[in-house]
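The complex appears here without one of its protein chains, the remainder shown in place.
Moving on to chain A:
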Amino acid sequence: MIQFSSTHLIYLIEAARWTVLLSVLAFIGGGAFGLVLALGRVSQHKWLRWLSAAYIQIIQGTPLLVVLFLAYFGLSILGLDIEPIIAAGLSLTVYTAAFLGEIWRGCILSVPKTQWEASNCIGLSRAQQYRYVILPQAARIAIPPTVGFMVQIVKNTSITSIIGFVELARAGQIVNNSTFQPFITFVFVAIIYFAMCYPLSLASRHFERKLNVGK
């Protein structure tokens, strides 16, 4: 009979490194592409607005599971032998960007119109308006919903077990199925997830205070 031991705990923590790596990939890739999408959504060019809106609609309406499936199994049927980590990073980027793009578009739009007008009056170009006036104010508003979504992503990475990743949730399942001690196993899984997500929430609170959101 196998008892839950420190070996199992170490196994869980090692698996959690995948969860962290996948989350970081999603934040960086999704953040960069999401910003492009957000700016596209509020662009002065009609086709840019249309293109980013279509992208967001399609991806938001598609389960992450299916995106992951197409990236890993679909591309491999087309003859591209894609590494699991690349398929996962790509899918999480595609998925995260669609949501962050829409969240940030809302934040940009919630900056009062007078700020646009005032900055226009002092002769700033469109790029300068974004850089010095609009985005800094939008960023403050964006912190709480962005962090909220990041915490979701950390937990959503568990879906990558479908393409063979043994990340935290899947590792918990494997440990549980060899020890048959679900309670202790999943309590530790929960503690490790909490240890990853709580610092994000703390950081969010810190920045909110620092940037004085809602005054």
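Keep in mind that, in the parts below, a contact is a pair of C-beta atoms (placed from the backbone, for glycine too) under 8 Å apart; a residue touches a chain by one contact, two chains touch by 3 or more; residues count from 1.
Operating definition for what follows: contacts and distances are computed from a predicted model.
Engineer: Of the candidate names "Spore germination protein KB", "MoaD/ThiS family protein", "Transporter substrate-binding domain-containing protein" or "ATP synthase gamma chain", which one corresponds to the UniProt protein name of the undepicted chain?
Structural biologist: "Transporter substrate-binding domain-containing protein"
Engineer: Just one of A:35, A:86 or A:174 touches the chain that is missing; which is it?
Structural biologist: Checking the options A:35, A:86 or A:174, the one contacting the hidden chain is A:174.
Engineer: Against the chain that's been left off, what residues of chain A make contact? List them.
Structural biologist: Missing-chain contacts on chain A: residues 1-3, 5, 7-8, 11, 65-66, 69-70, 73-74, 76-79, 161-164, 166, 170, 173-178, 180, 182-183, 186.
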